[in-house]
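One structure, pasted below without further comment.
Note that this is a trimmed complex: some chains were dropped, and none of the rest were shifted.
The chains carry the letters A and B, assigned in the order they are written, with residues numbered from 1 in each.
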């Protein structure tokens, strides 16, 4: 897939102009960062999980993002309802299967969500993506990112089974949609020391999917913007504390020039 | 209403000296920021929501702040109990009806809280305030802030019905208590790009209400301090990431001189 700086920039401009509502049912750890990243990019975040309002919230959203980072049975009915309603309303859906493979409960719940309705984009690290295909696989914690051809195979199988665009993130991010694999080489090692930047990436996939009906392209745009803002942030940072701050500033100050200068995509 | 720099400064000093406990039943997105803003100002934040302890917590508090940002039925019984107990103990109560109008569940729950006991201060943006009066009104997400005479009318009607001081926040903040409307012109556009600064404003209303029995004045003081700290923070910031940091530093470093130089109130 061809992804150019000017395509990415147009999508960023569309987000800033339309300020699409991104409805997140996400985990407690990252709610604040995720909302701030969406705001910095130009979208309108909503974090809401009550069953009583989930359909109304989905109804005003440009995209739905489901993240199982602090999963509990009190939240799964809303997640399932949201996914089914978003599908009915043709609203793109992003799933972040945080910790799939770390516990069978997370793997099982991710698969339930995948069965409940077609998921537009799945974004996870290599071990999470592999766990969705081979539910016997085990990962150490939620940060494992040992990538291999196995992860790409798993991504392809997920795409075949569920029709989802699959983003395997890590040092290189892979966007898998059928035979087509796009590699995004942007990013910075300091990003792995800030909690929840993977979750932020999933939320940004939602924002780009809200303004761009080509969902493989939307996922690539989101991951490129993550990586570029990460590189811009890291240049000014002394550690993960300042990185978190500078990453948000970079998202907010992102320009076509930045993108053009820093973009490293292997289409 | 006349609001002078020296009145505001006296109230800030009172908060720093008395360190009133502010009991927040608030949303997951902003708990950390809200607690940090209260600490930076000089108050003692408590975030607690269990029904088992809600009366004991309210009992040690100088003010109660209820915020429905991530509402669910697991939390509403505690909110209702807290509001009723605070009223019985004559502890001022602030309500932040986040997203009222965005879903009927939020509008309905806000009205239930208003019916449960007299709320001292209601703080919301224009669309939230309007939704409490005309529950058929709809807003896009939780950030809508289209202000109009309609919002001021709604604020006046809320005041008449419930006796609450009503703060309609936006580019200009309006404090409505009967015929009297106070306009606070402080603030900075970058504040709209940091999630939860509205929620912080509500918490600060609680802190000022804890040390000042004139609740319209307390609300005006809180909004002025928010806006002034926002302007101070924005001067040093490159985007919403650094804004969040510099806003807290500014709250902490607030001096009579800052207030005197920056205050813009139209009483």
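Just so it is clear, a residue touches a chain if its C-beta (ideal position, glycine included) is under 8 Å from a C-beta of that chain, and two chains touch if they have at least 3 such contacts.
Here the structure is a predicted model, which means the values were calculated and not measured.
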Of the identical chains, 2 are shown. What's the total across the complete complex as given in this file? 3
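Basically, only the chains that are shown with their structure count from here on.
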With touch defined as at the start, can you tell me which chain B residues reach chain A in the complex? 27-30, 32-33, 69-74, 99, 102-106, 140-143, 193-196, 237-242, 244-245
Could you list, by residue number, the parts of chain A that touch chain B in their complex? 21, 28, 31-32, 35-36, 39-40, 44-50, 52-53, 56-57, 60, 74, 244-253
